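Let's look at chain A:
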Amino acid sequence: MPDNPEPNHDEPSNSRSAILERSAEPDAPARTASRLAVAAGDELEGSGVRFSGVTKRFGDLTVLDQLDMEVAPGEKMVIIGPSGSGKTTILRVLMTLERPEAGTVEVGGEQLYHEERNGQLVKASEKHVRQVRRKISMVFQHFNLFPHMTALDNVSFGPRKVLGLSKDEANERAARLLEVVGLGDKFGEHPARLSGGQKQRVAIARALAMEPEVMLFDEVTSALDPELVGEVLNVLRDLAENTTMTMLLVTHEMGFAREIGDRVVMFDGGRVVEQGPPTQIFGDPQEQRTRDFLRAVLDRE
Partner candidate 1 sequence: MDLTYEWDWEYAWEILPDLLDGLWITIQATFFGIILAMILGLAFAILRRSEVRAISWPTAWVIEFIRSTPLLVQLFMLFYVLPHYGIRIDAFTTGVLALGIHYATYTSEVYRSGIEGVPRGQWEASTALNLSTMTTWSRVILPQAIPVVIPSLGNYLVAMFKEVPLLAFITVFDVLGEGKAACTRNFQCVEPYTLVGVLFLIVSIPSSILVRQLEVRLARQP
Partner candidate 2 sequence: MLEWNLWRALLDGTWITVQVTVLAALLGTILSILSGLAGLSSVRAVRWANQVYVDFFRGTSAIVQLFWIFFALPFFGISLSPLLAGVVTLGLNMGSYGSEVVRGAIRAVPRGQTEAAIALNVTSFDRMRYIIFPQAAVTMLPPYGNLLIELLKASALVSLITLSDLTFQVQILRVNGSASTTQLFTIALVLYFLLAMGITGLVRAAEGYLGRGLEIGRGARRS
């Protein structure tokens, strides 16, 4: 893990970023409606998420142990914890990348892995999963951009093939989003020619283009060189502060977690160790394990 300098909100480090230009004047009225949200074509409305008794095992290892957790609509929830604690698995289960062995997951009041048939909960069909999954999108640690497509095509692909927009509409949406994340001059570039920070901003634009109600961020700055972390955090900050989208973030950026989180969840050994508002978790942690973890992490910074 690179020890990233804590990004300073008030000091723009990257003048090219459109976000930063705006956040340089913190009182501007634009704050009420995020340019990102507008660019995505919609006011992003958050959905709630509920995990009930979710268990996930890899062989003998239990990564999620009867997890019960609720995320309110529009809440920005930050998940912290040591590596291997299962925090990434929470996001992957919600994205349907890992299927849990037991329990149920609800998104916006709808079952994700199950559907009701004749009054009984049965395993969901692919059609049902796709219909619920529409509400969720995810940004990955390693970007996972499509290397054979340009930045613009990466972003417009989903709207075109999944949401059914016309080519022009999809390209227009993609162009707007790339513009707002500060990549207005990179439309035609393939991912191989972009820096890590630029790739991750394309990936965020790609996820946003799907108009998700719940966005998942899986250690999105961990694979970046330290000097590129700031540009990505700025985009996340804008989303956190100016949209009503539900956000679940797994991160090692403690300063950032404190700044934007509505709630911080400390996760270890497949269970929630402790949770609460950032001021409490970072200022007055109740559990020994949380204190140990925070000391270890903050010492490095």
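The candidates were selected such that all candidates are chains of the complex that A comes from, given by their letters.
The rule we apply is simple: a contact is a pair of C-beta atoms (placed from the backbone, for glycine too) under 8 Å apart; a residue touches a chain by one contact, two chains touch by 3 or more; residues count from 1.
These figures come from a predicted structure and were not determined experimentally.
**Q** All of 1 or 2 belong to the same complex as chain A; which of them touches it?
**A** Selected candidate: 2.
**Q** Please output the residues of chain A touching candidate 2 within their complex, sorted ascending.
**A** Result: residues 95-97, 126, 130, 133-134, 136-138, 140, 142, 144-148, 150, 157-158, 161-162, 190-193, 196, 206-207, 210, 223 of chain A touch candidate 2.
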